[in-house]
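In what follows, a single structure is set out as structure tokens and then discussed.
A protein chain is absent from this complex, but the other protein chains hold their places.
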Amino acid sequence: MFKKVLVANRGEIAVRIIRACRELGVQTVAVYSEADRQALHVRYADEAYLLGAAPSRESYLRDDKIIDIARKCGADAIHPGYGFLAERDDFAQTCEEAHISFIGPKPSAIAAMGDKGVARATVTKAGVSVVPGTEDVGNLSDEDLLAVAPGIGFPLLIKATAGGGGKGMREVRSLGEMPDLIKAARREAEASFGNGNVYLEKLVEGARHIEIQILADQYGNVIHMGERECSLQRRHQKLLEEAPSPFINDNETLRQKMGQVAVKAAQAVEYVNAGTIEFLVDKDSNFYFLEMNTRLQVEHPITEMVTGIDIVKEQIRIARGRQLGYTQEDIKLNGSAIECRINAENPYNGFLPSTGRIEHSLLPTGPGVRVDTGVYPGFEITPYYDPMIAKLVVWGETRAQAILRMRRALAEYHIIGVHTNIPFHQTMMDSHRFMGGQYDTRFVEERFDMHELDANKAVNIDVAAIMGVLAAHAEAQRSAQIVRRNVRDTSNWKWVGRWERIHR
Amino acid sequence: MFKKVLVANRGEIAVRIIRACRELGVQTVAVYSEADRQALHVRYADEAYLLGAAPSRESYLRDDKIIDIARKCGADAIHPGYGFLAERDDFAQTCEEAHISFIGPKPSAIAAMGDKGVARATVTKAGVSVVPGTEDVGNLSDEDLLAVAPGIGFPLLIKATAGGGGKGMREVRSLGEMPDLIKAARREAEASFGNGNVYLEKLVEGARHIEIQILADQYGNVIHMGERECSLQRRHQKLLEEAPSPFINDNETLRQKMGQVAVKAAQAVEYVNAGTIEFLVDKDSNFYFLEMNTRLQVEHPITEMVTGIDIVKEQIRIARGRQLGYTQEDIKLNGSAIECRINAENPYNGFLPSTGRIEHSLLPTGPGVRVDTGVYPGFEITPYYDPMIAKLVVWGETRAQAILRMRRALAEYHIIGVHTNIPFHQTMMDSHRFMGGQYDTRFVEERFDMHELDANKAVNIDVAAIMGVLAAHAEAQRSAQIVRRNVRDTSNWKWVGRWERIHR
Amino acid sequence: MKYIATIEDKEFTVEIIDENHITIDGQVLDVDFESVSGQPVYSLILDGKSYEAHINQGENGLQVLLHGQLYDVNVEDEREKRLRAAAGETVAASGEFHLKAPMPGLVVAIPVNEGDQVEKGDVLLVLESMKMQNELKAPRAGTIERIRVHAGDSVEQKQTMLSIS
Partner (left out) sequence: MKYIATIEDKEFTVEIIDENHITIDGQVLDVDFESVSGQPVYSLILDGKSYEAHINQGENGLQVLLHGQLYDVNVEDEREKRLRAAAGETVAASGEFHLKAPMPGLVVAIPVNEGDQVEKGDVLLVLESMKMQNELKAPRAGTIERIRVHAGDSVEQKQTMLSIS
């Protein structure tokens, strides 16, 4: 096994990887920006080295510094997590040249799948269907894009070739609005990936976004681990994922067919390590290759929960040159898992990101609940990074059980100091369409809003009024009390009184 | 299903039961003492009613008040948890008479197994071996006990007939010390259970304490769910449990034999609901019935983790009159689970209980980790109740994986404000005897101490010295700073500086 | 002590009788209300029902987040209410609106110019933060009065970026 793994990432995923290493008896090295000195990944790692200032370009994207640190501290492998350097073939290449194992696919596979145009061409050649769009590879000019668009037909999507996570993506309904949208997409792509290239893709309406997790070792063994349903998105950012998909459900034929196509796509680029093939699935169960994510996905835990397989540990073993620990026959889906991405954003104010210090938090725990997070009370949420601060994952014997468990976990989860989208997830868990599994990729933006359940709101409106009054009254009392006498702890007027009575 | 369940308990187990109810869509009612107004079970329940003052006798043992509350609020069932009223046949009887389902066995089964003497007689009749001891039922006088002792032979144990959890238990090495020990045992039994009756039992040396979880429905179906290894005890209090037992390990024949005997013992009292048969197992794999716990056990989660079955939900279903959801063939042990009981006590000072306010805590999370707890930052640990504040449970594909995972979870677990026995568990996880599964019920007290691993201590002694100096220095700087200028937050001198630099 | 709580257009009259009793619209209820952990988390036991909410001071009164629902609660005591009534409800849809940065970030674009007429919902400014571009929109129609920042500027939280009159 490796002796020492450097984790080239931050936040919950860095913590996740450090945990896997710990549990394999492997030493861990964290790297961090000035804003992350107190981050959990720094606290949990065996070693930690400063990269630079808070902005990613000066820290987590500094591949040169990271390689340098890995060399100096004697790390024999680097895990890139997701985002940052995870899908940079040049970085994987540099690792290889420095004789440091890159825990992920070969540079050639990243390159082939990283440029969405090349990826589409490659898998098409392997006989996999793709969504209609610009097949051309590389840098299309604005004029090219405008010329090609009517042929694909509207609505369509402008997508960043280097993209992912909805960044640099714009939806176009007509040719007229297209020039401005191309500009916006390029600007965002440039800012996010340092590459402003974009391409076009037909927008399949009423589509579901379903992805297949695969694992491949260096000996040509490739298995698929079932699907994840990722249709619940906002601005092309996933918000909530489940495994298995309620759309595929017990259509084992479709599942296996998609799995086999995913394996074929991976084999087309001689893929090694963990990867994900994203498909669009239309109402008639036709499915189209969207893209391959040549890395660990944010939502990998739900697959872990239904298969019982630790994907990150398996990644490390594969990178070490081990054979896959499982065959296709070992993969049995057991029960149902849901992941809610907990973002620091205000669902009542246009989902604007929220920064600040986490003053207090109470994690949901107990049976079937897993929280992956990189934050804790006292930690400062800065504006430099992704707003995702935690992933709340539950498992249940059935989908219904998982939904009920997620409801109770969301109700238990308290985060004070920043706004979070927990109320969004609570509203979603109460939505009849979600419960029925009746949703597609447009659901969140077009047919769901936070006020949908105003009927629910009416139930407790008087309680809300009472709590408002009592809080205002307590505050007034408190102010008065401070004036009257010097109280030790005024945050809790009644409790103090009761506690004193008990101790009399 | 029930509409409303009253949970007649506090702490982590009340929270555990409320969670199960939530996930079944059942309303929950909490009861609480004055010290527990802010306890999690009160916060998480749908309804909450005050019982009385902090001491248990004035609150959680007030069966009359509890029944009264259940009646008034329309609860159709009561879950007693463990401890308090869980093994009081009269309470179960009162529930029955009030037409409130008692989520547990019938009063007759509690009575038969609750008096240890009767229990021994009953199972002996059913052909189950018991540890040699006083077969007599009921109230033995001090004189009787002293007369009978030499026949059993020393060492022996004085145990409370109404007992459990090591309370009212004393070990006797000679007749001379016996009178005082009987007095102490009776005093403790009286205080804990309101019943000072005791009995004697031969102390099997080098023994392991292994128990079998059973489930039984109202239709005569009884299944066993494998064993739990509970030999790691201090003063007859379990500290750490694992499933499966490293002693039984892959001796499937022994496991099934013990399971069948456990089922037989349960059937002997027409047992219904979840229960546990405790056995002493000697070095030659002979096993003796010790007692039956006619309730949910503290350590039930490890069985849940290796079987995938939610025991509390199953309890509720059984009480509702449902058939068992599983047959014996469904019970497959998968992987390995360990539970560490996290107690508010100081392992460096004779394990003295520690009270105070929890100022801060950081829970271990991530794959395969479950924390069941009733406390949170800001909660006050009072001297009125059991010092167990949390259960840290992990699952691993193998026992070795589970140990590695427990190590990382313990290292992640921070509790500030009270002392905890986390360092004890960390030392245990590093102990070679534990890793080898080489331990018996005397291990903790006789062959383990916190200084066993002083070699480990030497590794970081210079780091400890440096941290001590830096903390003292920071404190000195801080004091000086407060004098010099009025700083907003002096708790974090360097961080403040850096944060300001970042924001320039 | 009598208070009037307003949520949207509903009014509730809540009277604090003593530490453990209130009336709401005349009906007497048992209450036990406590803040938890010294945080803006509140536990209420109301006639035996247990509720928990986060309560924060919002711009329009208190924000009560209860069971995944957010309520804007405006609380006034009788005196305040009388004073306001006497002043003739002069809560004007007042003069200027100042667009403040909801978080620290980088101004990416300002698609409006001083003097422009804007409609409610028009994009006023694009702010990049947390790797996302956030479009800040006009809450009402008006004229762009003064733009205080430029594309490329870093802004602090709550910094006023432009105004609408």
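For clarity, chains are labelled A, B and C in written order, and residue numbers in each chain start from 1.
Throughout what follows, contacts are C-beta pairs under 8 Å (C-beta built on N, C-alpha and C of every residue); 3 or more make two chains touch, one makes a residue touch a chain.
Since the model is a prediction, treat every value here as computed from it, not as a measurement.
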*With touch as defined up top, name the shown chains that contact the chain not shown.*
A, B
_Touching the absent chain when the full complex is considered, from B:E12, B:D89 or B:E188_ = B:E188
*Taking the full complex into account, find the residue in B:R71, B:K257, B:R447 or B:H473 that is in contact with the omitted chain.*
B:H473
_Give me the subunit A residues in contact with the hidden chain, please._
30, 37-38, 42-50, 73, 376-379, 503
*Can you list, in ascending order, the subunit B residues touching the missing chain?*
56, 167, 184, 187-188, 191-192, 235, 344, 348-350, 352-355, 359-360, 383-387, 410-411, 414, 416, 422-423, 426-427, 430, 453, 456-457, 460-474, 489, 491-492, 494-495
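By our rule, only the chains that are shown with their structure count from here on.
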*Sort the chain pairs by how many C-beta pairs are in contact and tell me the top one.*
A-C
*State, to the nearest whole Å, the distance from the C-alpha centre of subunit B to the C-alpha centre of subunit C.*
47
*If you average the Cα atoms of subunit A and of subunit C to get two centres, how far apart are those centres in Å?*
30
*Hunt down the residues of subunit A that sit against at least two other chains at once, touch-wise.*
360, 411, 495
*Which subunit C residues touch at least two other chains?*
34, 37-39, 49
